[in-house]
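Left out: one protein chain. Kept in place: all the others.
Take a look at chain A:
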Amino acid sequence: MSQANSTVGTKRIERCFAALKSQNRPALVSFLTAGDPDPETSQRLLDGLPEAGVDIIELGMPFSDPMADGPAIQKAALRALAAGQTQAKTLAMVKRFRETNRDTPIVLMGYYNPIYRYGVERFLKDAADAGVDGLIVVDIPPEHDDELCTPAARYGIDFIRLATPTTDAKRLPRVLESASGFIYYVSVAGVTGVGAPTPEKLERAVAELKQHTSLPVGVGFGIRTPEQAATIGCFSDAVVVGSALVERIEHAKTPDEAVAGVHGLAKELAQSVRRCREAVTVEGE
């Protein structure tokens, strides 16, 4: 069990949401794939996210067969793997990030096989040592909690569960049962970065979720613009942007351009979520 890098008492994710609640604004959660487009640029991208205004960082562990991802994130994983990314290198990136940042939560996101192959206990120990705060593992439903979710708790690592448009009233308690950190609401039935959620439906879904859990509820999949982030941030505790950021890397001609593109969009998104509830309040008055 490792307490390294974790402040005794509350956990980073919990502290982050508590602080944002007092500021009455949602969290901006960014997603990037570790090692994309190359290890060095990826580290620069990661290290600059907090300054750009990102509150919680999701870092993708690249996998050769990302079944739940759309084209943008599939390509990011392949770029990272082609540049030699491994699980060990991803953990090392987090460790290096923690040398200068002790506060911004990092959630590793990916698929089970690379973790399974690394060895579950060894992975959890190394992740806790590196300063990882949470895990999102797409292909482990609550039916397989004993694989990773339950062991993660022993290392103080949150296991963030996805709720989706197909999660009905019968299914929801099962999903919430072992969840920690926050609940990630998947806004559209589909893969990442494809399809746009309708805000009205989303607002109802988030309100429904909040009746059943005291955990913060974040929304992701298909959120691309500062405007969308602001709309959804009005009624959710966090907005997750992934594919739109990742595409800035895909379209960049140089590493510098990738870094500028990603941090530039992150800044716009951050400004947008910081203002979104003010705007509503003003209009309401």
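The rule is short, and it goes like this: a contact is a pair of C-beta atoms (placed from the backbone, for glycine too) under 8 Å apart; a residue touches a chain by one contact, two chains touch by 3 or more; residues count from 1.
By our rule, contacts and distances are computed from a predicted model.
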Record-based protein name (UniProt) of the chain missing from this complex, from "Septum site-determining protein MinD", "NADH-quinone oxidoreductase subunit L", "Polar amino acid transport system permease protein" or "Tryptophan synthase beta chain": "Tryptophan synthase beta chain"
Identified contact with the non-displayed chain, of A:139, A:227 or A:278: A:139
Sole contact to the chain not displayed, among A:81, A:153, A:234 or A:252: A:81
Residue in contact with the excluded chain [from A:191, A:239, A:258 or A:276]: A:191
Given A:15, A:125, A:171 or A:210, the one touching the chain that is not displayed: A:171
Where the missing chain touches chain A, by residue: 63-68, 70-71, 74, 81, 86-87, 111-118, 138-141, 143-144, 161-168, 171, 175, 186, 189-191, 194-195
